[in-house]
Structure formats: structure tokens, C-alpha cells
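Removed: one protein chain of the complex. Kept in place: all other protein chains.
The letters A and B name the chains in turn, as written, and every chain counts its residues from 1.
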Amino acid sequence: MSGSYIPLLVLFGVSIVNAIGMGIASHILNPRRPTPVKEMPYESGMIPLGDTRQRFSVKFYVVAISFIVFDLETVFLIPWAVNLQSLGWGVFGAVSLFVLLLALGLVYEWRKGGLEWE
Amino acid sequence: MDSLIYFVLASVTVGGALGVVFGRSPIASLLFMIASLGSTAGIYVMLEAHFLAAIQIIVYAGAIMVLFLFVIMLLNLGHDYKRDIRGGLAILFAFGVTGGIGGLLASRVMPEGTLLLNSYPTGVSIDTEIAEKGIIGVIAEPLFNEYIVAFEFTGVLLFVAIVGALALAKRSD
Partner (left out) sequence: MGSSHIIGIEDGTAYFLVTSAKIAVMFGVVMITVAYTTLAERRVSAFIQDRLGPNRVGPMGLLQPIADGLKNLLKEETLPASASRLYFLLGPMLAMIPALVTFAVIPFAAPLPTPWGVVPMVIADVPIGVLYILALSSLGVYGVVIAGWASNNKYAFLGGLRASAQMISYEVGLGLSLIAVLMLAGNVTLTEIVSRQQQLGIWFALPLSLGFILFLICAFAETNRLPFDMPEAESELITGFHTEYSAMKFSMFFIAEYAHMLTASALMATLFFGGWDLPGTWDDMYMFQGQLISGFGANGAPIAATLTVWKSLATFLGFALKTGFFLFLYIWIRWTLPRFRYDQVMELGWKVIIPISLGYTMVLAATMLTLYEAGVEYGFTFGLVLSVVSGLCTLGFVFLLDKGGTIGGAASGKKVTFEQEIL
């Protein structure tokens, strides 16, 4: 069964070679005449001030955690969805409870303002 | 052919893991870790654990590593002018803890002189099981019957995770 993955492996190889090849081809072919102005970050003609890599809003962190939680939920729902018929009503109740819990989590986050991008 | 692919995947896994430890910047470590997780998924496929392989990529490489990436950027690590990863005692301590966990695992593999693996279903029975129920069915049946309580507790755990994350994030406002 895992034999059906071999074409994927080959395709991965082809894509990686293609990506690296594109990089190398343009590296060989294109001219390079760097000037100090050319090497400056492009910020619409303004002289860049300060360091780029500043700390950013904690918002992104909340989004990432919520993403993990709901991604996991999706993953847990997949086996249930595929075997919906054979698992029947009993498991439907259990999954409803599971979904309800996470919906509650979403509501809590909503009420607490975790979803506001003010 | 199989063993060739296995050795390629295994060496990427181990090489990636080494890269995580010896990587110069946190971003490099992160990318090495993704490579390592990816090739572990490949090994899972060779073991006919297709669903697990998919989950490995979706959850670990695609979700948890994104959080790591955000945390690295949130803490403003990964700049060129300063090494972020401290050496010395911290590394020794980390190796000690990981070694301890590894040792515990190893002691579980052979508890009474016999390989614990031998008591688990072997390749042939896994194959028949998959042919009978499909690759998702073999996960779904036990998950929603035997382990249904654990499944519900996972829901509670995820709920707590949301509450915890909000409590941490909102405190800094």
C-alpha cells in the first residue's frame, strides 16, 4: 500500500531540483551591479529607521494557539466523519459533546475579546 | 528499494534532529525540526500508519511549528548579532533530561527480557485490519469505542488550552 507513495517521492525530488535549478540558473545568467542605494530595504523611498525585527503584537500568538486547538479538533473529527455510518448515534452524541466544548471555548474567546483585531 | 528509502528517511530524521541541536539560529533549528518531522511521517507511511503520517504533518509540522515560529519572532530571537541559544550547563541539563526520558522508554521496550513489541499485532494482522476497515477505520473504531472517555477529556484539555492562552495573553495588555 505504501508503494503508491513512490510517485510522490519522485515528484518531490523533481520539484526540489526544479526550485534549486531556477535559483542557480538565474544566479548564473543575471547581471549584478550593486550600488548602496540598490541594497537598501525598499520602504517607499523613506530611509529605514530602527531595526525591523521588533517584537510584534501578542495577538498573533493567540491566533496561533487557537489555530492549534481547532486544527486538532478537525483532526479528531476526520475519523468520525469517514466512519459516520458505522459509528452511529451513540458516537454522534459523544462528538456533539466534544464539539460543544470547543464551541464553548470559542464563545469564551469571543467574549474575552481574543478574536477582536482592534 | 524499501530499505534504501528507509535509510534516506532515517538519516534525514536523525540529521534534522542533530541540526535542531546544533543550528546556529532558532529559525535554522525550526526548519531542521520540520525536516525531521517530515521524514518521520515518511517512516510512518512505510509502517502503514497512513493517518498518523498525515496528522504528523498537519498538526506538528503545520500547526505547532507555526506557533514555535511565532514565539521565536515574538521574543525577537533569530537576529544575527547575538547568539540566542546559551551553551554550557543548560545544554548539559537538556541532554540529561532527554537521556532520562529515552532511558525510561528503552526500559519499557524490554521489561522482562522479552521484546514488548512482540506482544503487539504484527505486520500481517495490521494489513488485514486495514484491508477490512480502511486506513481511517482502524483508527476510528478504537478511538470512538474503547477510548471515548479519553477522547472527551481531550476536548476538555483543548478547552483549557484556549482559556490558558487567553489568560496569558490578556495579562500582558
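Note that in this section a residue touches a chain if its C-beta (ideal position, glycine included) is under 8 Å from a C-beta of that chain, and two chains touch if they have at least 3 such contacts.
Predicted model, so just to flag it, every value in this text is computed and none were measured.
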- Report, in label order, the displayed chains that the undisplayed chain touches. A, B
- Looking at the whole complex, which of B:Ile57, B:Val71, B:Ile126 or B:Val163 touches the chain that is not displayed? B:Ile57
- Quickly run down the residues of subunit B that touch the omitted chain. 27, 31, 34, 50-51, 53-55, 57-58, 61-63, 66, 69-70, 73, 78, 80, 134-136
- Message: Applying the definition given at the start, please give the residues of subunit A touching the unseen chain.
- Response: 1, 3-8, 10-12, 14-16, 18-20, 22-23, 25-27, 29-34, 36, 38-44, 48, 52-53, 56-57, 59-60, 63-64, 66-67, 70-71, 74-75, 77-78, 81-85, 88-89, 92, 95-96, 99, 102-103, 106, 110, 115-118
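The rule is short, and it goes like this: only the chains that are shown with their structure count from here on.
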- Query: If you average the CA atoms of subunit A and of subunit B, how far apart do the two points sit, in angstrom?
  - Reply: 17
- Task: Going by the contact rule at the top, pick out the subunit B residues touching subunit A in the complex.
- Result: 5, 45-46, 48, 50-51, 55, 58-59, 62-64, 66-67, 70-71, 73-76, 78-79, 127, 130, 134-137, 139-141, 143-144, 148, 151-152, 154-156, 158-159, 161-163, 165-166, 169-170, 172-173
- Contact footprint of subunit B on subunit A as seen in their complex: 1-2, 5, 9, 51, 53-56, 58-62, 64-69, 71-73, 75-76, 78-80, 82-83, 86-87, 91, 94-95, 97-98, 101-102, 104-106, 108-109, 112-114
